[in-house]
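The block underneath contains the structure these notes are about, expressed in structure tokens.
A single protein chain has been omitted; all remaining protein chains appear in their positions.
Coming up: subunit A.
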Amino acid sequence: MDFLTLLQVLDSTVRLATPLLLACLAGLYSERAGVFDIGLEGKMLAAAFLSAGVAYVTGSVWLGLFAGIAASVALSAIHGLASITFRGNQLISGVAINFLAAGLTVLIAQNWFKQGGRTPSLIGGGRWENITLPFAETLSGVPVLGPIYAELISGHSLLVYVAFAMVPLTWWILFRTRFGLRLRAVGEAPEAVDTAGVSVVGLRFAAVGICGILCGIAGSYLATGLQAGFVKDMTAGRGFIALAALIFAKWRPWYALGACLLFGLLQAVALRYQNIDLGGVVIPVQVMDALPYILTVVILAGFVGKAIPPRAGGEPYVKER
């Protein structure tokens, strides 16, 4: 493999890791606050559809982004209502959201665009443009570092940079701000938050809301950045891979970056080399697709350290006597 191929694979890794990273951080906020969310997939899908639809109709990728976020936040609100206000089962609510999104997106798309449940391809202003960072052209002649800067770091769409900037920002919010302290506390011991005179419900809704926004950005990126339009089930399990990455990352922002890059790399390799020939043994592409899940099982089995979820995760908070 030559240097340029390597760069191309890594470049594709960055693109593919972006939606994973956004969804993973979305899940991180929600689960750190004690609300498990397996509806990441559904929220991304809804966002992907609505952002593509609105971007096509209005020709504005920004309006598309906002519509995508709105769709995702609306589903978050349902999840919050079901699992926080009415203390329902968080897993069931999440599953319901996934089904709802999978069905509704295709139904509305067919009704709206009559193209078999997809949106028309986006052109021009309907898609995110790649940003060329300053001096990318001039520096590309510099050996090694030049191509890395020009190919790998420069030339992505705005949302990619947003996603990567979210990592330090999330770390800072979680560990350096009052909001972060309370958010982490409410996922570990909501009764401590409650007796300290802080609203458990308010905090959890805030976390679920942030989760909705980030999932919205992730879905919009899929339909208006990575691809040019919405197709049926285009999230293709990314929401679940993001959840796997979240466990892999032990619910920590920087680890999440590492996990998402790793899973992005696996996807990039699978995309570029359909079947990998290792001198006689051919690894089929399905193995690469399954690797994130296999790695997660290995983690959960405790081979690579222990992943301890937030203690109050998955449980609705009921005041006890």
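Heads up, the rule we're going with is that a residue touches a chain if its C-beta (ideal position, glycine included) is under 8 Å from a C-beta of that chain, and two chains touch if they have at least 3 such contacts; residues count from 1.
As a convention for this text, contacts and distances are computed from a predicted model.
The subunit not displayed here is recorded in UniProt as "Nucleoside ABC transporter ATP-binding protein", chosen from "Na+/proline symporter", "Cytochrome bo(3) ubiquinol oxidase subunit 3", "Nucleoside ABC transporter ATP-binding protein" or "Regulator of SigK".
Of the candidate positions A:A109, A:V160 or A:V193, contact with the hidden chain is made by A:V193. Where subunit A meets the chain that is not shown, the touching residues are 175-182, 184-185, 188-189, 191-198, 311, 319, 321.
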